[in-house]
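Omission of a single protein chain aside, the complex is shown with its protein chains in their original locations.
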Amino acid sequence: MNSVNDRNRDIGPFVPAPDDDMLICRCEEITKGEIRKAVHDGMWTLTEIRRYLRTGMGLCQGQTCSKLVKSIVARELNVSPAELEPATSRVPMRPIEMRIFANEAKEDDDYE
Amino acid sequence: MSNNTAEVIVIGGGVIGNSAAYYLAQRGLSVIVLEGSDHIGNGGSSRNGGGVRQSGRDVRELPLVMYGIKNLWPHLSEELEVDCEYHQDGNLRLGKNEKHKEILTNLANNARGCGLDVRMIDGEEVRQINPYLSEEVTCASWCPTDGHANPLTTTLGFYKAARKLGARFISGEKVLELKTVKGRVRKVLTAAGNTYEAENVIVAAGFDSRPILGSVGIDVPMTRSLLECLVTEAEPYMFDQMLGTAEADFYGHQTKHGSFVFGGSSGLEPFNKDNGTPVSSAKTAPCICRGIMKYFPDLANAKIVRTWGGWSDKSADGVAVVGAIDEVPGLYTSCGMSGHGFGIGPAVGHQLAQLIATGTTDVDLSPLRYDRFKAKI
Amino acid sequence: MTERRIEEHPILGVQEKGKKITFTFDGKEVEGYEGEPIAAALKAAGLMVHRYTKKEHKPRGIFCAIGRCTDCVMVVDGVPNVRTCITPLKEGMDVKTQYGASDKPFDV
Partner (left out) sequence: MKRYDLIIVGAGPSGLSAAVEAAKRGMEVVVFDENEKPGGQLFKQIHKFFGSKEHRAKVRGFNIGKQLLEEAAEAGVKVVLNATVIGLYQDKEVVVKIGEEIHHYKGDSVIIATGAAENMVTFPGWTLPGVIGAGAAQTMMNLHGVKPGKKVLMLGSGNVGLVVSFQLMQCGCEVVALVDAATRVGGYGVHAAKVARTGVPFYLSHTIVEAEGDECVTGVTIAEVDSSFKFIPGTEKHFDVDTICLAVGLSPMSQLLKMAGAKMEDNPKRGGQVPICDEYGRTSLPGVFVAGDVSGIEEASSAMIEGRMAGIVAAEYLGYTDEDDMNRNVESLEKALDGLRQGMFAPENRGKLVEKTEEGIDVSMNLLKKGYVADDEIERYPGVTHKVGIHPVMECTQNIPCNPCQDACPKKCISIGDNITSLPIVVPESECINCGMCVASCSGQAIFLVDEDCGDGTATVTLPYEFLPLPKEGAKGIALGRNGKKVCDAEVVNVRSAKAFDKTNLLTMRVPKEYAMKARFFRATV
């Protein structure tokens, strides 16, 4: 599903906006302005935005902000949000204590 | 597409490809970077544990990585205008038994021969440096000039800075083959049907480098394995050092953000499979957690928020392959980084750029030649 | 604590609660019902701020109430980042406001 994406396509300059200080990623406290600037730094996919800014990398793992980030990036690139890749999801679905993750039940153990 | 010709084409938008592009652009060369996936820095460059270390390396790689730590890393954040989160607070390579001690001592002796400040310390001294380490640790090699950085911002920082200098980046452009013209590398053909042309081509595409180099009759013997890392929630500050082990089965550090990034192995890495993208295996993360808790009992309650996998390209001798391919003029490579390509990455990019621009390098790359692999008898 | 509790509901009637117990919030004794989420007991006691964020030091409280957004995390019995909206309350629990990732207030 890779599609050729010329990263030097002109998307216009970064224009500051009055709501640039609006917090978008609640966990990592990333603002709309930071996200928009990152797009102009060349971060054109949600994966790159995440790696560059940490949006969606906090405790909730993007469960709250991923749709918001997507729409901001899409608008900045002037594409439809559906054109951007689906947000990555990784194990574990919820934060899990190391001692529990480490503690694998034996084959014959059941939960009863 | 407008102009598919440049002085240099870089195949692979990882930390090496991006840094090469940056240093080439800085020297005024025109560059096109072709990244096969949809994301810049999508391979090992953004999936590794962030070590920027010299200790524990094969002596053939040492001069190059020491060059980078001396000349490039210290000012990288300012230069790229991105926080690379570089910390030079030392590396503890941990051992638990006599066998480990022997491995570490050998490595340390060899490294000292190359002029690196690294020494063996006992368990007590280890815990003076890092009081959270358990009693199981009985020795370590200690290299105070090692450290760690954020692989994500570093890799993307090189991309950002190179792009700003005019390097052209194209993602989703998977390279299928190279073509020579009159004996010299010239054309780069992609899966999308595009052709790019340059006088010089750097192949820095991880394991995918092998078939690309193969298209002009060059083979670098390598295999790949699916390695895994995990990251915790942000925790209160504990320590600054980079950690590793004698058997290289566990490594990690606490990031600026407060989270701990740890990597480790289940022993099954070369046999893991994926589903098209590198995914984690159900067995690995629990095993890494058990490993971490042996070293850091205090982290038992830290919560893991994410695990991930990444393919590592391992050369036949576990040492990077870097430099010009003499048989095909104009062709250069950096591949088979064998799981330690991040810390050395900027230096590789820098030296390849210098080589292409001037024909010379500050560091002798010949020990890392592509054609060094020989049969055992 | 009664005015924030629903004593009788027109559809659900009188909801059954666990045993009434006490726990501490930043050292002060607070009442709640055993087994209800810590966040519910705090809400019933009128305590809105669960934590202050690391970068901006801004207050946060309950947001999703189902363990997803992780905004309601606090330091519970010494462990930071505990999702209070899904962690059952126990007698004598030590619940503390979380500052960044710890229970130590920021230096001003």
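In order of appearance the chains are A, B and C, and numbering begins at 1 in each one.
Methods note: contacts are C-beta pairs under 8 Å (C-beta built on N, C-alpha and C of every residue); 3 or more make two chains touch, one makes a residue touch a chain.
The structure presented is a predicted model; accordingly, all values stated were derived computationally and were not measured.
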In the full complex, the chain left out is in contact with A, B, C
Which parts of chain A are in contact with the chain that was left out?
-> 22-24, 26, 32, 63-65, 67-68, 81-82, 84, 86-94, 96, 99-101, 103-105, 107, 109-111
For chain C, residues in touch with the removed chain = 4-6, 8-12, 15, 17, 36-37, 40, 43-44, 48-50, 58-68, 71, 85-86, 88
For chain B, enumerate the residues touching the unshown chain of the complex.
-> 273-277, 279-282, 286
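We take it that only the chains that are shown with their structure count from here on.
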Multi-chain contact residues (two or more partners), chain A = 58-59, 95
Could you list which residues of chain C touch at least two other chains?
-> 54, 81
Of chain C, residues touching chain A in the complex = 53-56, 58, 60, 63-64, 67-71, 73, 81, 83
Complex contact set, residues of chain C against chain B = 54, 79-81, 100-102
Complex contact set, residues of chain A against chain C = 23, 26-27, 29, 58-60, 63-64, 94-95
